[in-house]
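For this view, one protein chain was removed and the others were kept in their places.
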Amino acid sequence: MRFERYGIGIAKGMALTLKHLFRRPITTQYPEERLVTSRRIRGNELVWDKEKCTGCATCAKSCPQGTIQIVTSVSAEENKYVVEKFEVDTGYCIFCGLCVEACPYEALFMGYAYERAKYRRGELILSKEGLLESDERKPSGYARPKIEVTLPRQTLLLDRDKVRK
Amino acid sequence: MTVFDPGFSPSSGYGQTLPPDWPGGFWLHWGVFVVIILVFVLAMVMGFIYLERRGIGRFQVRLGPNRVGPFGVLQPVADAIKVLLKEDIIPAKGDKWVHWLAPVVAFVPVVMLFAVVPFQDGALLADLNIGILYVVAISSISVVGIFMAGWGSNNKFSLLGAMRTVAQEVSYEIPLVLSILGVVLIAGSLSLNDIVKVQSIPFILLQPLGFLVYFIGACAEINRTPFDLLEADSEIVAGFHTEYSGMKFALFYLVEYAEALAISAIITTLFLGGWRGPVLPPFLWFLIKVVGVFFLIFWIRSTIPRVRVDQLMAFAWKCLLPLALINLLITGVEVLVLPEALPWTIIFVNLAIMAVLIALWSKFFQLGGGRVEV
Partner (left out) sequence: MALKTEPFVVNIGPAHPSTHGVFRMRTTLDGEVIVDMEPVFGYLHRGIEKLAEERTYTGVIPLTDRLDYLASMSNNLAYVLAVEKLAEIPVPGRAEYLRVIMAELQRIASHLIAVGAFLNDCGAFMTPILYMLREREKILDLFEMVSGQRLTYNYMRVGGVSQDVPEEFIPALGKFVKVMPGFIDEYDQLLAENEILLARAKGVGILPKELAINISASGPVLRASGVKWDIRKADPYSIYDRFEFDIPTGTVGDCYDRYRVRIQEMRQSVRILKQALEQLPQGEVRSDVPHLLRPPVGEVYGHIEAPKGELGFCLVSDNSIAPYRFHIRAPSLINLTALRDMIVGWKVADAIIIFGSIDICMGEVDR
């Protein structure tokens, strides 16, 4: 336990800290400025497309937690399932995206927004009308390449660095 | 039976010499300067709190507080209001009077220190002819306040922490005083006003080793990183102020920054030339130098890790004390033997000796113990 470098180590560290004094801080003043999130963000909600859904329940089978509940009945005239109940408990969901990947008809999307906190736990359980797409509930591009190309690019912290030769 | 006659009385102003252009009597001078000192201390402490938080934020590539008021200037005010509104908790089994008195005993000496610091030529509360001795004596009293805080809390970890702090502060006083003596030898007087008037060349050049020893000792006195074992959050205790809340905690917090302000003021006066400077009014130069020293203090805080407690004590006794003694010896030799030598010779000789000493000490001294066999 000796001082081996005669105080030069401390001086080098302090020079580096001084250099940082003149760099632009990397803080983003939320909520006035928000960064653009990734196009494939697995945001805090699920978005359901009622027209394309056939009630096959592949999503419910692939969910590891079992949060999706589907009840269908048979409609003999149109020769398809009628989806009577499609309920997602967003409080129990872990937003892994396995259901979105599994859907063969591209009827389920992950949400794009991430500020979806609610005041009551009961409001987290969403069913048929609450899951539809709207202006506040946009779908994200996770496992949906057609939607991914329409979304804006992500802001990267790397863009601020300059590459020195 | 003789009545003890001190030779001065209230009507003659206790033998104080006022500056020749001062309008009123002694008590007006006293009153004005008490107000100036109190306002200065409180305003500058608030300014220091703000500066430190913004400054450390910028060192760490982030912004500091910037929401309260324009550029976050009212942040210390918000802190003060928050602290005032908190509940004042007193431990049930602790010693109530000691617990109540401790912040007062810790805070009052720090404010009293400013009585002898010259803001301008002759502009100080009391131009004592034993100025530096007064400073050293008064600053030892706040150590007692810290120990009272640890004792009155009825918490064995607070007591341990307080004892550690007392050991630290007492050990670092000795190199501090010895390095001040070097300055006194060159200046030839103990009065702070005279020390500033003599500094045509700032003493930091004439006494580099003294400055270094005083700076490190002062950082240890005020419990700042790298010596802030008490505020460390990797310790299992929160130090002597665990059991304090509300206004008493605010007083301890103020004590920390007021001591930093006091140390900066003393360093400016002793080593950097006080209020001397070319163009601007002297009071402004004083402020600039004080803020500069404080910048150095919190720049060190944001960079360097903490030392361990046995390394701390070893550093004081094995490193700083011998260096301070050798500095005193060399200064004494220079003052006696070379009183008419050119200042530049002395500067170079001192710098060379400092470099050699630091190199020697770094190579040969071992700090702190190792592993203990159990």
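First chain written, first letter: the chains are A and B, and each begins at residue 1.
What we mean here is this: contacts are C-beta pairs under 8 Å (C-beta built on N, C-alpha and C of every residue); 3 or more make two chains touch, one makes a residue touch a chain.
Computed from a prediction, not measured in an experiment: that's the story for all the values here.
> In the whole complex, not just what's shown, which of B:S139, B:N193, B:T225 or B:S264 touches the removed chain?
Result: among the candidates, B:T225 touches the missing chain.
> Among A:A60, A:C96 or A:I125, exactly one should touch the missing chain; which is it?
A:C96
> Which parts of chain A are in contact with the chain that was left out?
Output for chain A: 1-5, 7-10, 12-13, 15-17, 20, 26, 37-42, 62-64, 94-98, 101-102, 110, 140, 142-143, 148, 153-154, 156-158, 161, 163-164.
> List the chain B residues touching the unshown chain?
Per the touch rule, chain B residues meeting the hidden chain are 56, 59-62, 225-226, 228-229, 232-236, 301-311, 362, 367-368, 370-374.
Here is the rule we go by: only the chains that are shown with their structure count from here on.
> Using the touch definition up top, name the residues of chain B that touch chain A in the complex.
Listed in rising order, the residues are 55, 57-63, 299-300, 302-304, 311, 358-359, 361-368, 370.
> Quick check on the complex: what are the chain A residues that touch chain B?
Touch list, chain A to chain B: 1-7, 10, 13-14, 16-18, 20-21, 23, 25-27.
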